[in-house]
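Sharing a structure, written as structure tokens. Questions coming.
Shown here: the complex without one of its protein chains, the others still in place.
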Amino acid sequence: MSEKILMKGNEAIAYGAIRCGCDGYFGYPITPQSEIMETLMELQPWESTGMVVLQAESETASINMLYGGAATGKKVMTSSSSPGISLMCEGLSYLAGAELPCLVVNVMRGGPGLGTIQPSQADYFQCVKGGGHGDYRMIVLAPASVQEMYDFVDKAFSLAFKYRIPAMILADGVIGQMMEKVELRAPKPRRSEEQIERECGSWATTGKKPDRERNVITSLALDAPVQEQFNIKLINKHKAIEENEVLYSTYMTDDAEYLIIAYGSMSRIAEAVIDMARSEGYKLGLLRPITLFPFPKKAIDAFTDRVKSILTIELNAGQMVEDVRLVVNGRIPVNFYGRYGGMVPSPDEILTEFKKSIK
Amino acid sequence: MEREKLIKEENLAYRKTPLLTDAVMHYCPGCTHGTIHKMIAEVIEDMGIQEKTIGISPVGCAVFAYNYIDIDWQQAAHGRAPALATAIKRLNPYKYVFTYQGDGDLASIGTSEVIHACNRGENIVIIFINNAIYGMTGGQMAPTTLLGQITSTTPYGRRSDLNGFPLKMTEIVAKLDGTCYVTRQSAHTPLAVRKCKKAIRKAFENSMLNKGTSFIEIVSTCNSGWKLSPVKANKWMEENMFPFYPLGDVKDR
Partner (left out) sequence: MKEEIIIAGFGGQGVLSMGKILAYSGIMQDKEVTWMPSYGPEMRGGTANVTVIISDNKISSPVLAKFDTAIILNQQSMDKFEHAVKSGGLLIYDPNGITRHPARRDITVCAIEAADESAKLGNAKTYNMIVMGAFLKMKPILSMENIIKGLKKSIPERNHHLINANEQAIGTGMDKVKILNKI
């Protein structure tokens, strides 16, 4: 059995990066996620795996460093929190437009503006629907434990490279700052130059070889028909992701008459709510989307035929609930409860709201 | 003499480098982008580094540079080329990495990225085309536009009280400890081209010597934007640009 280490969610991201063969991290400090870069600098992976770690001059530079690195076929990542992600949205659009795989970690804090450094889920729209300009999506994974912070780094890179698309780990201050035990999986080495050439040589700028045309990474297509063809390609890619990569989990749903839908830290709090409600005789269950894009539409659709009502709980003013309502399409009541601005509700508080919602 | 007999290897006086593609350039007649592209292509050919070179094109007139030089290219968001180059070089230290940027891209929206890449001493080459105007978007004021110069957003001439002063990027980056070679060149005469090509070669060679960033400003014309004939534009450049942006090496260590 491998060693179990007590660490913060943010530290787990750093360990996950080094141990999944990440080639480079480029970032800029912002609370509540600065431990990610601090841990990387402490661990000095350039001495062990050869991973590059660079503190950039801004989030804008960081995300464009990802563009440069990803365009050479390397596994590159950055991390930030809400205001920093806003700055990165331009770059994310370019990365999506150039079909580049990369990983961005967002440890969300309350906003808008400079807001608060306390936990929030108010970037759901920004990260799941786009954020930058143009029609694009990212694969968005929402971890609910420190172990998942570690595990999702590798998972996100795999998906990003499988589809040549930016992937995001969308966490919040609770998951970033809390400590839990983490089992470190066996480390994967970084890919060799030959391996990168084999896997990415058809598109990556690894230097023009005599036996191939030059590779150009760009998101520019001035001709509208050409751009439309590219948009259709992206739409098909998104469809394939929605078809194949949906992840969700359920808790106590076999006999559920009522359903809570929550992701990330809120799904952890919701589990406690379910236990408390069950002890009072309410048949309440939980559906936790693990991927926010692709969204578990089919699973929610199936529950719509089985439960009396749904309560969506989020650390925001009601964002994911819109996606739930699109699936449910008016068939049963979909209620919402949220806290904002860095406030995190206790299980007791949510239980009270649940009882109100079914009156 | 018959044409077929004339075309022989031993009679070859000049040949276009094969690194310059046959794509028809979109640049205006009189523009020196094409000349500068050719110099870069020739340096890459001379050094035999086609397989090891990655270029980064900007947003601006040179956005399509990737259509003209037969190497792997990345096209950057406006101003961000030095950030891309930083990561490419750090992740691929045995590659030659250069950015090709205009004055709007490098000296306006991308000031932060270029200053910090130079200050970190990234082992990259930065080629900065300064023609004192936004060409691609139709002749607006650039940060390097001279005082009194007429552009579409300074129709009565640039005024320091309204528009600030022209920015001397080359002198600024020369002050940074991370740069090893900073020079200002032009490409408007055969002699200037020979000097400029030498500077480009030196900059590319520096990028494998772990000495820091090489920065080449090439003072250029934009006869379309300046609304002058190519010949008059060259003369205007000599009379107005060169006194303010003097040619020559600013730093070489």
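Labels for the chains are A and B, by order of writing; each one numbers its residues from 1.
By our rule, contacts are C-beta pairs under 8 Å (C-beta built on N, C-alpha and C of every residue); 3 or more make two chains touch, one makes a residue touch a chain.
It should be emphasised that the depicted structure is a prediction, and the values quoted were computed from it without experimental measurement.
Colleague: Which of the visible chains would the unseen chain be in contact with across the whole complex?
Modeller: Output: missing chain touches A.
Colleague: For a quick check of understanding: of A:23, A:99, A:154 or A:271, which residue touches the chain that isn't displayed?
Modeller: Considering all chains, including the one not shown, the answer is A:271.
Colleague: Among A:174, A:217, A:241 or A:277, choose the residue that contacts the chain missing from this document, as touch is defined above.
Modeller: A:174
Colleague: Just name the one of A:4, A:188, A:212 or A:233 that touches the chain not displayed here.
Modeller: A:4
Colleague: Using the touch rule from the top, list residues of subunit A that touch the missing partner.
Modeller: Those residues of subunit A that touch the unshown chain are 4-6, 31-32, 117-118, 173-174, 177-181, 265, 268-273, 275, 344-349.
Keep in mind that, in the parts below, only the chains that are shown with their structure count from here on.
Colleague: Measuring from the mean C-alpha position of subunit A to the mean C-alpha position of subunit B, what distance in angstrom results?
Modeller: Comparing mean C-alpha positions, subunit B is 39 Å from subunit A.
Colleague: Subunit A touches which residues of subunit B in the complex?
Modeller: 50-54, 56-57, 63, 66, 70-77, 80, 83-88, 90-92, 95, 112-113, 116
Colleague: What residues on subunit A touch subunit B, complex-wise?
Modeller: Residues 23-24, 26, 52, 54, 56-58, 60-62, 64-69, 71-72, 74, 76, 90-91, 94, 98, 205-210, 214-220 of subunit A touch subunit B in their complex.
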